[in-house]
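Note sheet for the following structure.
Incomplete set of chains, arranged as in the complex.
Every chain is named by a letter (A and B) in the order it is written, and numbering of its residues begins at 1.
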Amino acid sequence: MTRTAGYCKGCLNYVFDYETPKTLVISSIRVGCVFRFTQLLVVLFVVGYVCVVQKAYQETDNIISSVTTKVKGFAFTNTSDMDPRLWDVADYVIPPQGDHSFFVMTNMVVTPKQTQSRCPELPSPSTTCVDDCDCIEGHNDPRGSGIQTGLCVNYSSTVQTCEVLSWCPLEIEPELPKHALLSAAENFTVLIKNSVTYPKFKFYRRNILPHINSSYLKRCEFNRATDPHCPIFRLKHIVSEAGEEFQDMAVKGGILGIIIDWTCDLDPWAGKCYPKYSFRRLDNKHPVNNVAPGYNFRFAKYYKTPDGEETRTLIKAYGIRFDIIVFGTAGKFGIVPTIVNFGAALSFLSLVPVVCDWFILTCMKKRDFYSKHKTTYLNDDADPDSISMGTTYGTQ
Amino acid sequence: MTRTAGYCKGCLNYVFDYETPKTLVISSIRVGCVFRFTQLLVVLFVVGYVCVVQKAYQETDNIISSVTTKVKGFAFTNTSDMDPRLWDVADYVIPPQGDHSFFVMTNMVVTPKQTQSRCPELPSPSTTCVDDCDCIEGHNDPRGSGIQTGLCVNYSSTVQTCEVLSWCPLEIEPELPKHALLSAAENFTVLIKNSVTYPKFKFYRRNILPHINSSYLKRCEFNRATDPHCPIFRLKHIVSEAGEEFQDMAVKGGILGIIIDWTCDLDPWAGKCYPKYSFRRLDNKHPVNNVAPGYNFRFAKYYKTPDGEETRTLIKAYGIRFDIIVFGTAGKFGIVPTIVNFGAALSFLSLVPVVCDWFILTCMKKRDFYSKHKTTYLNDDADPDSISMGTTYGTQ
């Protein structure tokens, strides 16, 4: 036999040698009970907590969502400073398109017939003046309303202010009325159509559920108790579900979240996947640290006078912006998370013998007897040839 | 030696005692084969499934995306009820700005010259009347069009309805023509610019790929087969890829998802990261349970007459809303998921001896011989001093 062949044979032997631990079987009811009970605890924990409570055996996917909204309703106003007027969807929903966010105007400050011209500034410590020397031509005060022309003119019979070039007349912010102009908006309804996708699981669903028929949809209105799946919401109901008072919120405006939770368990043995609606005010109502409370923005309607001059109506619109926030995570049985979590569970089973060995070698009456048979003590300092087999020094 | 010193020495001994299982090496080709084969199976599974198929060794990150769109094209209409008219981007894209969602108007119901005034309600069972007693002044019917004035007036020569204060004349919803007004919209094109970021991996990319040059961009058009990376899409092509007919969809409107999938493997050994486009209709076409099928919304253009009266043109716009949905998850080699999954794999390797021991002790001819050497049986009931060493009762 050559040397190489011998080496190869050694290698082969090594590859096919199977090394298995020598074991000691202890046939004792008490020890067995401890062993099985510890095992049971680990299994119960893994099955109970990891699998049932946390569903760690599932793969997850994030939602993709598309939303349309359609507001319905109209309001009639008849106040002293405006002609009687009917407001419909095209008037109070700005911008008109129903996306994942829509705005319903509930109050406003209207400044009609503004033109590019000259007018006295609104009175304030920095704009009042005595004569033209107090006003600097071309001065552009960031807190002001326009470019100063350098003249000091009468704002009222008692106050003189610098004249500015701006959209005149200037917007005068009056005390907002305590009662919102379009208070009737509380009875408007909104239809929310939401279709969602979990791309990883090829799962598509709409919030108009399959068991809902058209005649139901024509008359239903969302109510957590009686109609939890109706996609038509009364604005007042939304606001009150969020713990707010519609009429309070309508005066200065605000932002209200309509939260649609599509968190679903898509395993076939799990229940149906339905959207859950909740509502929450997203802006800060009246905290200490607040700037520009409520929600408002300015927009203008532009007109041309017959002689071609541009004029505009400036509207400071107060109202409620409804943000539709769709979120959710779907879980479905997946082989990889199952393996990873099952692997982790197996690791915990390897703790069981550690616990049991400790129990046997410290708590049992026969601990010395068990220890003698389980452990061989090999003292490094001793003579290599004489070992104290069968003598216990183990883990005490 | 004091007692404390002795105790310390015991502790030190314990800390530096190394406990290792006694093992039995079985040098047998059959056993070795079973052992190595089982090991191979586990390794193959871990490498093959967990690493190659599921890429469980990767960290993942979610996408951040920014989209701009720009529609091009114009349409010419020449119908009996309207003057010949050319429609360009500023007319049919509402709102004008190209965000992650854009709307192309394809059909419309126009109600021009509306003013705040009085007119008879549209006839319906609840609005027809015989005399003024049937109409209640100030009544506000949510399904009606305005505030009743209390008068009963002629709607037509045969029908009388209650008069309302509203934007008059009222919008009359005719039968929508079978052919969309702006059917030419099918040849409009849209340029989609999309830049994405995976913040965790500091990865930035645009859908206009580096190898695309300007001259190609000027003439190309997306086609899955020939031009899969051209960011310019013909609307008709998008709709037909989604399995719909543009002219059908244009009549009543709808919502079409342009889905850009940036799922990428960012490991250096993986391929390039390119966007994948797909198209899907997001609203429900003609199911049983549908309300307000299609997609439409109302908006108004406001004018002022020379004598200062406000008048508006109400437009109920039907059209296709294109939602650009960008999603994706990037994966890149990460040390933590690698460790977690490698750990799980190691746990499975610890199953190998269990399988092999079972095989040896039950299936092999020499099972008694192996068992005798592997296992020592310790009977709890027996005399502590006499044990049956070398006798097998093991796991049979």
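Some notes on this structure:
The definition used in the following text is that a residue touches a chain if its C-beta (ideal position, glycine included) is under 8 Å from a C-beta of that chain, and two chains touch if they have at least 3 such contacts.
In this text, all values refer to a predicted model and were calculated from it rather than measured experimentally.
Shown here are 2 copies of a single protein sequence; counted across the entire complex in this file, the number of copies is 3.
Note that in this section only the chains that are shown with their structure count from here on.
Between the CA-based centres of chain A and chain B the separation comes to 16 Å, rounded to the whole angstrom. Across the complex, chain A is touched by residues 14, 17, 19, 21-29, 31-36, 49-50, 54, 56, 62, 94-95, 101, 103, 116, 140, 142, 145-147, 165-167, 255, 257, 259, 261, 282-284, 288-292, 295, 297-300, 302-304, 306, 312, 314, 321, 323, 325, 327, 340-341, 343-348, 350-351, 353, 356-357, 360, 373-381, 384, 387, 393-395 of chain B.
Per the touch definition, chain A reaches chain B in the complex via residues 13, 15-31, 62, 64, 66, 68, 70, 72-74, 76, 83-86, 88-91, 95-99, 184, 187, 191, 193, 195, 199, 206, 208-214, 217-218, 301, 303, 305-306, 311, 335-336, 339-340, 342-344, 346-347, 350, 366, 369-370, 373, 375-376, 394-395.
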